[in-house]
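Okay, so here's the structure we're looking at.
The complex appears here without one of its protein chains, the remainder shown in place.
Per-chain residue numbering starts at 1, and chain names A and B are given in the order in which the chains are listed.
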Amino acid sequence: MFIRNCWYVVAWDYEIPDDGLFARTVLNEPLLLFRKADGTVVALEDRCCHRLAPLSMGRKEGDCVRCGYHGLKFDGQGHCVEIPGLASVPARARVRSYPVVTRNRWVFVWMGAPERADPALLPDNFSCDHPDWQHVPGYLHYDTSYLLICDNLLDFSHLSYVHAQTLGGSDEIAHARPTIEPIPRGIKVSRRVHDVPSPAYHAPMRTSDGNVDRWFVYDFVLPGTLLMDSGARPVEDAPDDLSRALRFHSCQTLTPETEHSTHYFFQEAHRTGMGDGTLARTMHEGLLVAFEEDRRMITAQARMIARSPGVSMLPLAMDAALVRFRRIVDEAIAAERD
Amino acid sequence: MFIRNCWYVVAWDYEIPDDGLFARTVLNEPLLLFRKADGTVVALEDRCCHRLAPLSMGRKEGDCVRCGYHGLKFDGQGHCVEIPGLASVPARARVRSYPVVTRNRWVFVWMGAPERADPALLPDNFSCDHPDWQHVPGYLHYDTSYLLICDNLLDFSHLSYVHAQTLGGSDEIAHARPTIEPIPRGIKVSRRVHDVPSPAYHAPMRTSDGNVDRWFVYDFVLPGTLLMDSGARPVEDAPDDLSRALRFHSCQTLTPETEHSTHYFFQEAHRTGMGDGTLARTMHEGLLVAFEEDRRMITAQARMIARSPGVSMLPLAMDAALVRFRRIVDEAIAAERD
Partner (left out) sequence: MFIRNCWYVVAWDYEIPDDGLFARTVLNEPLLLFRKADGTVVALEDRCCHRLAPLSMGRKEGDCVRCGYHGLKFDGQGHCVEIPGLASVPARARVRSYPVVTRNRWVFVWMGAPERADPALLPDNFSCDHPDWQHVPGYLHYDTSYLLICDNLLDFSHLSYVHAQTLGGSDEIAHARPTIEPIPRGIKVSRRVHDVPSPAYHAPMRTSDGNVDRWFVYDFVLPGTLLMDSGARPVEDAPDDLSRALRFHSCQTLTPETEHSTHYFFQEAHRTGMGDGTLARTMHEGLLVAFEEDRRMITAQARMIARSPGVSMLPLAMDAALVRFRRIVDEAIAAERD
């Protein structure tokens, strides 16, 4: 069961070619994406209404797509406009179309009732396309439910253990207690750690040799999007002195592919002017190593859960944020059912 | 659910060695095939009655097979004739045997009641072994139901799209309307197209540079066998002048392996004397490329159907032949149930 009346990121804009067809499954539904001549992206059901062949195996013809099996042609609204050998097209010959918005390089589709699609619900992923911020776009595929990855992102105590050699570097991250505040459609989590060693991830850009204060402040909102301000500052600098601080903005979002698999779109941006022109790439590569640590752990956890029917988890204080967010998800699903 | 009282092709005759055992599953049943000393083929249940080991992992001994696990020996009728360490053999020690006929290089097994096996129901696959016709035998395995492949073969409009670069070469094939006539246990489909470019498949044997008239006339009969007369003729030649015509005869048949997988035996023969000695091989290689185009599409369609419970197909005029044939299949299954 998924929340439907949401914008879900279906792709980075660079993934959808100017010419050609792009297929991706979202919420168990097969989607076909392509660009019209004016560059805007179209999202259609990737399943011909005739014999259910994937339209993505056909070909683009202008602003339309032609099925590669028997040649039915559909326009950008999903209406069939030609059937080879037939003089007229039955009204039932159509496939579903989905509202699409591209904002800051993320391509969003609205998976619910089209008339309820509301641009005000788009997340503020500004750092994905902003002159003050530099990043390299990232994508990972998970063979687990998106909820386990939400859990992971809502409890950064795992940085001390999963990411001991990469993003973490100190048990103090796990010992710190975050503050958790409600925000619209989500929660804000703030975690600050004082006087800890710099993590390996910061090595390429360190501005001092000593310990640092670190902060992680993020909104986590439906359907599963993290928008985070984070950084590190030499512990010896005055509290209001950010001159030697490392400052990052990260946008990450989880889109269910199926009940048991997930698309993960992410980037962590640094301030323009920090480091040389290779820093964004270096950070991206460091992030991939760390996110692979997560994926390995979460995939093993998912397998263990699957083989452990009747075994329940033990709620602990550190689960406060993830428990709250799971409740927000459940309420949203329940609200749609009514 | 399968039709049982049918001859199914289980192998090309060259697949079954003079000495040795050959295993293949048909209608979910494991079959063992081997040749007796006189060359005739025996088909037995490939499952020892003792502990259910596959007999095909044993060894041939004369006209018998000995199980490779505990040594039970079975004759060509499936009767156990020896059990090591036992003085006598219980009457229940036997495996099922199946009627077998080899005709024109196709090895047929009768999967229904043995006493109903009727050679009159064998298809006329003459071009598989005829001095006037040359071919190379083909086999493909499909991970889909045989019915989706029947559908494919019963609507050649797909030649214009699936095979645009191989067998097709013109949208006119999809625009042409075939005639469909009932025949015993099947239907006859005739499709003629006028004044179209020669397809890439004909390139190695073209007899003129211009457009051609093409015809595809085939019987499609239970359980899933296509017997086709097809060809192409320079459009400028007189209607009764076949001197420059390319003429083919094709035999193709589908044997369900399981509900979700299929054996596909096929050949397309050219007239003896056409081209040089390599033409049959060249045509076979062209056919493999084209049939791989089908397999890719049909396999994708099958996956899409499997993940789309509750999504129905939209019947269109071009489905007339396949709808009729599916009805013939359903009636045959219903008749056997009664």
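The rule we apply is simple: a contact is a pair of C-beta atoms (placed from the backbone, for glycine too) under 8 Å apart; a residue touches a chain by one contact, two chains touch by 3 or more.
Model, not experiment: these values are computed from the prediction.
Between the chain not shown and the residues B:His70, B:His130 or B:Arg206, the one that touches is B:His70. From the options B:Gly58, B:Pro123, B:Gly231 or B:Pro256, the residue with contact to the unseen chain in the full assembly is B:Gly58. Within the whole complex, the absent chain has one touching residue among A:Ala23, A:Val136 or A:Ile305, and that is A:Ile305. Considering the full assembly, A:Asp171 is the residue among A:Asp63, A:Asp129, A:Asp143 or A:Asp171 that touches the omitted chain.
In the full complex, subunit A touches the omitted chain through residues 151, 155, 157-158, 160-162, 171, 174-177, 296-297, 300-301, 304-305, 307-308, 311, 313-314, 316-318. Not every partner is drawn; the one left out touches subunit B at residues 28, 30, 47, 49-54, 57-58, 66-71, 83-86, 90, 92-93.
Here, only the chains that are shown with their structure count from here on.
Centre-to-centre separation of subunit A and subunit B, using mean CA positions: 48 Å.
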